[in-house]
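Left out: one protein chain. Kept in place: all the others.
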Amino acid sequence: MGMIGGSLDAFIGAVHRRGSQLDGEIELVCGAFSSSAEKSRETGAALYLDPSRVYGSYKEMILKEKELPEGERMDFVSIVTPNHLHFPAAKFALENGFHVVCDKPATLNLAEAKELKKIIDSTGLIFALTHNYTGYPMIKEAKHLVDSGELGEIRKIIVEYPQGWLIDLVEATGQKQAAWRTDPARCGAAGAIGDIGTHAENLAEYITGLEIDELCADLTIFVEGRQLDDDGNILIHYSNGARGVLHCSQICNGEENDLNIRVYGSKAGIVWHQMDPNTLIIKSRDGGSRTIRTNVGSLSAQAQAHTRQPAGHPEGYVETFANIYRNFAFALRARWEGKTPDPLYDFPGIDEGIKGMAFIENVVKSSRDNKNKWTKFEI
Amino acid sequence: MGMIGGSLDAFIGAVHRRGSQLDGEIELVCGAFSSSAEKSRETGAALYLDPSRVYGSYKEMILKEKELPEGERMDFVSIVTPNHLHFPAAKFALENGFHVVCDKPATLNLAEAKELKKIIDSTGLIFALTHNYTGYPMIKEAKHLVDSGELGEIRKIIVEYPQGWLIDLVEATGQKQAAWRTDPARCGAAGAIGDIGTHAENLAEYITGLEIDELCADLTIFVEGRQLDDDGNILIHYSNGARGVLHCSQICNGEENDLNIRVYGSKAGIVWHQMDPNTLIIKSRDGGSRTIRTNVGSLSAQAQAHTRQPAGHPEGYVETFANIYRNFAFALRARWEGKTPDPLYDFPGIDEGIKGMAFIENVVKSSRDNKNKWTKFEI
Amino acid sequence: MGMIGGSLDAFIGAVHRRGSQLDGEIELVCGAFSSSAEKSRETGAALYLDPSRVYGSYKEMILKEKELPEGERMDFVSIVTPNHLHFPAAKFALENGFHVVCDKPATLNLAEAKELKKIIDSTGLIFALTHNYTGYPMIKEAKHLVDSGELGEIRKIIVEYPQGWLIDLVEATGQKQAAWRTDPARCGAAGAIGDIGTHAENLAEYITGLEIDELCADLTIFVEGRQLDDDGNILIHYSNGARGVLHCSQICNGEENDLNIRVYGSKAGIVWHQMDPNTLIIKSRDGGSRTIRTNVGSLSAQAQAHTRQPAGHPEGYVETFANIYRNFAFALRARWEGKTPDPLYDFPGIDEGIKGMAFIENVVKSSRDNKNKWTKFEI
Partner (left out) sequence: MGMIGGSLDAFIGAVHRRGSQLDGEIELVCGAFSSSAEKSRETGAALYLDPSRVYGSYKEMILKEKELPEGERMDFVSIVTPNHLHFPAAKFALENGFHVVCDKPATLNLAEAKELKKIIDSTGLIFALTHNYTGYPMIKEAKHLVDSGELGEIRKIIVEYPQGWLIDLVEATGQKQAAWRTDPARCGAAGAIGDIGTHAENLAEYITGLEIDELCADLTIFVEGRQLDDDGNILIHYSNGARGVLHCSQICNGEENDLNIRVYGSKAGIVWHQMDPNTLIIKSRDGGSRTIRTNVGSLSAQAQAHTRQPAGHPEGYVETFANIYRNFAFALRARWEGKTPDPLYDFPGIDEGIKGMAFIENVVKSSRDNKNKWTKFEI
């Protein structure tokens, strides 16, 4: 694996490195960690990389690695830059024959995402998008419960993602994470909606399989001087008639990373909290409440395939990335061995990326429209 | 106290009786418990009332009691009927000189509520509305925290009230509670919104003091054959610029009575769950999280004045009614003694009733309007 | 009902009053609230009692009330004094023909408790002991689960009761509750063990039906100047071979009233926390975890008979007293009507009182013995 972005002062780069190497299936062999060659070198050194494979730009990395003999050169790139670089880096990698793992959201805008899909389709290479929260065993179980009909017809989805780290103008203090996430040029058309709202939307669709028919959004910028939304609230009509409420925020003072989902069907409802990720509750009016826990009792093959520890030994955030990377590695290996990848080891790809970008654009459009109530969801 | 409604097979009548007599300040002396004289008699007997003071109708009760000598006759009526009888019963009681405690929502519609206010004002009598959830000590503390500025400027309110008891057509099975609550003639223009949405709205306004400027509502009837909404989701703009999300439902399968509120300000946020009512959490990005508990450490006078037990001895639903009844009794006593009632012992009245009815009408109006996004809140 | 003890500055008197009158089955008609006639009068006045039935001593009350015509005089006494007065007051009441409800522990020592049983047996009157925590619906359900074999053979019981209110010499500050509870003359041979350890022991025995065979106790006085234990830890061998750990404390800084029990059997285990009393968890290695909630789904008749509210409307401490008083009233009424009381409406009596006193004496004996490991439990 070669990494694009993710120098030492970044956040998500280290997460991808830990996630990718947790299972010993993937080795980081090279990187272009920063637009600053100096920073890239420092990062490569700290990671004990061969200095000759620490590059000054992703283009250099891709071109040089391409020249290395097979078996020696990197097998794929991992893109962990700010959003605006996702598309050009992914495009260049794919067009030079490298598979891609990319942080979310897929691209800077919907047009790029559609274009990226074309490139992926034409090259036939593998593309994974790290919508990591769907990697939790209990989310696999939740999807399984919906798929197997245990919830009946889905009627209501409440998905929320309150955070509080942007309650003031952090981006003006030199905090790098805040700086690019609040900058339209690097982040795209939305702030909180793009950064975390897309996770919420992806989670709801992953579990239920429902698609948005129309939505009504209310985005706000609370912190003076900020250019992108730091709060968003959305009413949703799903295509099957289910109703949804999606709200996310980065100004919910004191909230950490409180992604939660509740799905209610005619037969039962489920509740899951990301901050207590190994617990899933299923309940119904007449049947009471059952607590499903990672690796306790009899679970679906899907949940088991994404579990590493015995019951009660907490698995967390890093394992969600590890699950995507490991499944991506399995898919790669299957390809090399001429086999069909096992659908048990799923991971998000460009279709989820396109939906995420469409979600951002539809939400922004709806929010800007203060007259019409419902915005038809268009891709 | 004389009770109107609340026969043995009702739910809320018994709650009012228990709440009113918990502190020994109020005694039930008479009642017109049902439109069936037979049922009323049975209820009176079960409550050990003097049979001569168990009446066949509220009019009879009010007129007969009025004739009794002062000190012997009831001091006030408690109205616990379905909604459509609130107004005529309250009007008749007030016009005959009796103070009133009334279950919420205040009346069948906004016009009645406004009319009722006029009658209250002209008679000068005391009217209490049992929006009981504001009677919890931790809600008093929450209001105190907001009032004293500990949250800073309020930016976001998330208030939710999912229940699951109406996931199917319970009203067709002869269940009395479901029957009148889903019948427009007895319940009013809204179902879930009227029954529980008004509690959510009242709770948010009580704690924050904010008023709704405009809203965008999406009400749904999920259960076939039902006439009133069993699910409602609302986006709110408060007058100070704060954003709100209010959702309530009676088809959230497996949910019991899950009234929850989160209020986020520039300085801190608070979280409260009705099903764990003696706990209030206050948190902020930099200050971390503090758990405030009923009767632990140093609390506001408001919280203390509504607490009966030492720390860790759970107080619950019945105490919220008791707090309203006791405070109402204190106001009555103050009046008799020519004193000004102590504002520490507050309770909701007709103004909250008007707001609740206006909330219902504005929400229904907004929901029916599928074109315009925002409905200006009008009273 | 006539009350002995429970003046305005007491704690448990008000709890008994609220509990007894919650359901409208019992009316407070007279009282001897304090050894100070002045205090007794003040209390009676605050409770709106007829001044002629507010007495200066319990003996006066019992003798005067006895002279009143049947139907007018009190039916029973409620004893809510410090422990040392339980026995003489109960004895005098019983010997003059009055039934008794008494706060726990039953008496000052085991000998008194045994003597009291003889008096109860010879008079044939009804005696209730307010071990209130067994009045929670979820405890009724827990007992039902054990009785019906859902846990299999019981192997281990962990019951704990940490409090923190006596972390310093509160009794020296004039705090009345602390003063008598730490005074051997009024409280008996044990402090924390008598006050709360007996609740823990009673709860374990009520749920499981197991009896203590032998125990090994370690009591400590942590606060200098205190005369009775403020901390106790006990290993228990139950008669069926089950192992127990019982610990209680009043110096667990920051703990409120944290009575908890876990019972593990060969088939399943249960967990209950008093501070979240409407939740009971049943779990097993292979079956996972089920959350049982007051009035949700299908529960035992025992649990239902002690529930007042719909699901999700918290019931708490006052209802546990109300359940004992109501059941006592039912037993009284059955007696008057010549019927057999319904065993569904159970309440603790003198047998539980004797066991509690024996528990105190055996624990104190074991703790004082620093040589022998096991103390055979003797009654």
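Going by the order they are written in, the chains are A, B and C; count residues from 1 in each one.
In the analysis below, a contact is a pair of C-beta atoms (placed from the backbone, for glycine too) under 8 Å apart; a residue touches a chain by one contact, two chains touch by 3 or more.
Keep in mind that what you see is a predicted model, and the values were worked out from it rather than measured.
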Problem set entry | Selected from C:S40, C:N83 or C:S249 as touching the chain missing from the view | C:S249
Exercise. Looking at C:L8, C:I158 or C:A305, which residue reaches the missing chain?
Worked result: C:I158
Exercise. Looking at B:P51, B:G174, B:G297 or B:P343, which residue reaches the missing chain?
Worked result: B:G297
Exercise. Among C:T220, C:T291 or C:Q304, which residue is in touch with the absent chain?
Worked result: C:T220
For this session: Among A:E112, A:E315 or A:E361, single out the residue that touches the unshown chain.
Result: A:E315
Exercise. In terms of residues, what is the contact footprint of the unshown chain on chain C?
Worked result: 151, 155-156, 158, 160, 162, 164-165, 167, 216, 218, 220, 222, 231, 233, 235, 237, 243, 245, 247, 249, 251-255, 262, 264-269, 282-285, 287-289, 369-374
For this session: Name, in rising order, the residues on chain B that touch the hidden chain in the full complex.
Result: 281, 283, 285-293, 296-298
Problem set entry | Residues belonging to chain A that touch the chain removed from view | 11, 14-15, 17-18, 21-24, 28, 47-48, 163, 165, 255-258, 274-277, 293, 296, 308-319
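Convention: only the chains that are shown with their structure count from here on.
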For this session: For the Cα fit of chain B against chain C, please give the angle of the superposing rotation, nearest 5 degrees.
Result: 180
Exercise. Is the contact between chain A and chain B built from the same residue numbers on each copy (over half shared) or from different ones (under half shared)?
Worked result: same
Exercise. Quick one: chain B and chain C, Cα centre-to-centre, how many Å?
Worked result: 34
Seminar exercise, completed: chain A to chain B, mean C-alpha position gap in Å, rounds to 43
Exercise. Out of chain C, which residues touch more than one other chain, so two or more?
Worked result: 293, 296
